[in-house]
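Missing here: one protein chain of the complex. Every other protein chain is in place.
So, chain A:
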Amino acid sequence: MAGLELLSDQGYRLDGRKAPELRKLQARMSVFAQADGSAYLEQGNTKALAVVYGPHETRGSRSKSLHDRAVINCQYSMATFSTAERKRRPHGDRKSSEMSLHLKQTFEAAVLTELYPRSQIDIYVKILQADGGNYSACVNAATLALVDAGIPMRDYVCACTAGFVEDTALADLCHAEESGGGTSLALALLPRSGNIALLQMDARLHQDHLNALMEAAMTACKGLSKVLDGVVRQHLEEVSVLTSE
């Protein structure tokens, strides 16, 4: 058997996209009434749910609270039915803890935490279906949830992955492409300023190619930010119609 070919000679990827094309993105905000903010997001077949509580008083020990800004608390989990084979442990394993930490770092860079000293913001994200780019789906969903909760941010945080196959940068990898063993770069961007909130890369890559890969990921993030902006505006229109009546 000849192995999988991630990029065909005609320039098509496994799922029929071309190299810079993103997967289909769909999102809804305010999916739960109980939480302060919530959002549901589909990026291709990756489906994520994000819920935000806060800002509120620091729960638990007081010592954790900071006197000059808010504490961001993130928890990442995956539904047991999210992968092809049932997962044993939905959260708390090493991978999830690492992902939680990454999310926390990302949003500490984006949320204006100094407006809420001695308080706490909780972000809970759950992957309902995993098909590559879990981190980016979580960041994008959490951004929408934060917007929904009305927490001030410097900008949208948009995240996207990019990979490198046969001298070509591929945007927004799906699961088959991610597990192919090639390089995968995850990037969270504040699109208007162009600041990078988080950058992570697995596997080796020649340094000559790094710029091309970053460029592809940033273009993809900027594309995503437009879609997210559209979602927010549409949501706002719906809400304002409701309240005006």
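Just so we're on the same page, a residue touches a chain if its C-beta (ideal position, glycine included) is under 8 Å from a C-beta of that chain, and two chains touch if they have at least 3 such contacts; residues count from 1.
As a convention for this text, contacts and distances are computed from a predicted model.
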item: Undepicted complex member, UniProt protein name, chosen from "Trm112p-domain-containing protein", "DIS3-like exonuclease 1", "Serine/threonine-protein phosphatase with EF-hands" or "DNA-directed RNA polymerases I and III subunit RPAC1"; value: "DIS3-like exonuclease 1"
item: Candidate in contact with the missing chain, chosen from A:K24, A:H56 or A:K95; value: A:K24
item: Residue ranges of chain A at the interface with the undisplayed chain; value: 1-3, 5, 8-10, 12, 14-18, 21, 23-24, 44-45, 84-85, 131, 167, 174, 176
